[in-house]
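The structure is given below, and queries will be raised subsequently.
For this depiction, one protein chain was excluded, whereas all remaining protein chains were kept in their positions.
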Amino acid sequence: MTQSSTTQLDGNAKPEGFELFMLRMNKKFKSVDPYLTVAGIGLWLFAYWVLCEGLEIWRFNKLPGPVAISKDWFSTTPFQGISIFTQEYYDHIAVSCQRILFAFGLATGLGVPLGLFMGWSRSIRDYIFPIIETLRPIPILAWVPLSILLLPGFEGPVIFLATLASFFVTTLNAMLGVDSIDEEYFRAAGCLGSSRWDIFRHVVVPGALPFIFTGLQISIGVAWFSLVAAEMVSGDLGLGYLIVDAYMNNVTVPMVIAMITLGFIGYFSSACVRALGNKLMAWHVKELAQQGR
Amino acid sequence: MVNKSPKRKKIGALSIKNVTKIYDPSGVNVKAVDDCSMEIAGGEVCMIVGPSGCGKTTLLNAIAGFHSITEGSIHLDGELLCGPTKPKAEQSAERMVVFQHGALFPWKTLQENVAYGPTVQRVLSKNEAMDKAGQMLAEAGLGQFVKKYPGEVSSGMARRAEIVRALINNPKVLLLDEPYRAMDALTKQIMHESLLETYDRTGVTIFFITHDLEEAIFLGDKVHVVTTRPCQLKKTVEVKIPRPRSYATQSSEGFRKLLEEVNDAVHEEAVKAFQAGEREMA
Partner (left out) sequence: MSAVGNFLKNTTTRRGVGAIVCFVIIWHIGAMIDDWTGVDVLGIGLVPPPGDVFAAFLGVIPKVGYWMSWVSSFSRVLAGFLVAMIIGIPFGLLLAVNRYFRGVFFPPFEILRPIPPLAWVPASLIFWPTNEMSIAFVTFLGAFFTIVINVLGGARSIDISYLRAAQSMGASQMDLFWKIVLPGTLPSIFTGAAVGMGITWEVVLAAEMISGGGTQGGGGLGFFIWNSYMGGSLEQIVVGMISIGIAGYICSSTIRKIGYFFMPWRRLF
């Protein structure tokens, strides 16, 4: 900390790397925000505990409180079967993550190119867009029975549902991304002697990237949403199945553990997508930084 | 007297004859340009002055090949760009546009932006183009910014880089659409000096749209005043101030007189345009 303050006194030298980090942390802890955050989370946990375990209010007493959950979660011999020391817990996580990776990858691989082509070419859009718009209002979960009947095994329907949800979001955002590109960039590229393919590669793809990544962040969220639903209805493994399975067996702690785990992994996966986006779009990040955002 | 650099070739003569453009969105005819004719000699700096939204940009778009024209014809060095048989000109690197809001690709660094033209035209290899781009940017005083993204540099720097991006293709005509519109007066001065310097070096034909009268007289060989929509040529003022010009020129007696002359012509149109209250065409 002393180091960072000397750098400031030196004048023009901008702090970098670790020093910059320290400077930011220092600044952060001087403001009131981190304390409010701690207070907020503490208050919430306390309220949860009072309702469920402290006073055992009617109906709240049916749910496991924070103490019961953390006792089981971090115990080597969990009372209700699931903890960070049981293999089963990681099996469920691994299965869900694999499914998400596969579905999200598939939806991105299909959706991004399709969306870009739809934005780039009037005729492709004219032919494909109406079909997508006809199918899109049907909620993903309405496909559940049909996909269970048509696709083999447990894996097929689950992945199909997650992919479908993700695909619509990704495709539409890629298309809107192309729409969002200023006409002048196309004109400039035309002036500079680009072929149609050059325009696609150098204008359409990079110009649509910010929208594509916004779309991907939403898309991984809806992929988790439908994955959980699908696993709950027709699963053999996975976190969604764990929730239903626990419910069926009248054990509530694994149910809540699975919910919290889902929250963490869901958050982590969208943070990964965001980080990848920022890495690929250095220009965009710097532009926003210049505008003070 | 005016064009005497040894590099100067008399190419890039534009001849605009009786051009009319009618927009027809949803059946409502809007006449943007009406029977407009002008001759621009090779190597001339031609300034188009008129009220906002009068159809100047439409004319530029027709030359650049972004829009078709309804009637008339446009020739470049005697070659037909667009006319009755061919309503829309092809876009080509011989007519480079510098846009009103700036159109450097935000996802490419300045150097990559400048190198883009020669690379996609397969004139130079990627590496050669990058080298040449770096060199030209350095000549324009942007040497230390070559690796920056357009979002990271000031609008003046970006605009200068955009002109370099146009010039690397050796265009016959440079089409500028109010490129300095959003700049403060001080930056504008610097941009003017840099453009004049560039012009003295290359002698490229410049077709420059503006509504800043001082800018028009300071930069131009001829100032064409056009009417409010539909755009028609109202008056041509020749600027016989010798080149190279410097900022001191702006306070000379001759300059003041020309300014008055142009202002008289344009003011009436500006009032008409204002009262019509039409929204500027994008």
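In this document, chain identifiers A and B correspond to the written order of the chains, with residue numbering beginning at 1 in each.
The criterion applied here is as follows: contacts are C-beta pairs under 8 Å (C-beta built on N, C-alpha and C of every residue); 3 or more make two chains touch, one makes a residue touch a chain.
All of these numbers come straight from a predicted model, not from anything done at the bench.
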Partners of the unshown chain among those that are drawn: A
Full-complex contact with the absent chain, from A:I260, A:A275 or A:A289: A:I260
From A:V50, A:L63 or A:L176, residue that would touch the chain that is not displayed: A:L63
Where the unshown chain meets subunit A, residue by residue: 32-33, 35-37, 39-41, 43-44, 59-60, 62-63, 123, 126-131, 134-135, 137-146, 148-152, 221, 224-225, 228-229, 232-233, 239-240, 243-244, 246-247, 252, 255-256, 258-260, 262-264, 266-267, 270
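Rule of thumb we're sticking to: only the chains that are shown with their structure count from here on.
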Computed distance of Cα centres, subunit B from subunit A, in Å: 47
In the complex, subunit A residues that touch subunit B: 182, 184-185, 187-195, 198, 202-203, 206-207, 209, 281-284, 286-287, 290
Residue numbers on subunit B that touch subunit A, as the complex places them: 64-66, 91-93, 95-97, 99, 101, 103, 105-108, 116-117, 120-121, 149-152, 165-166, 169
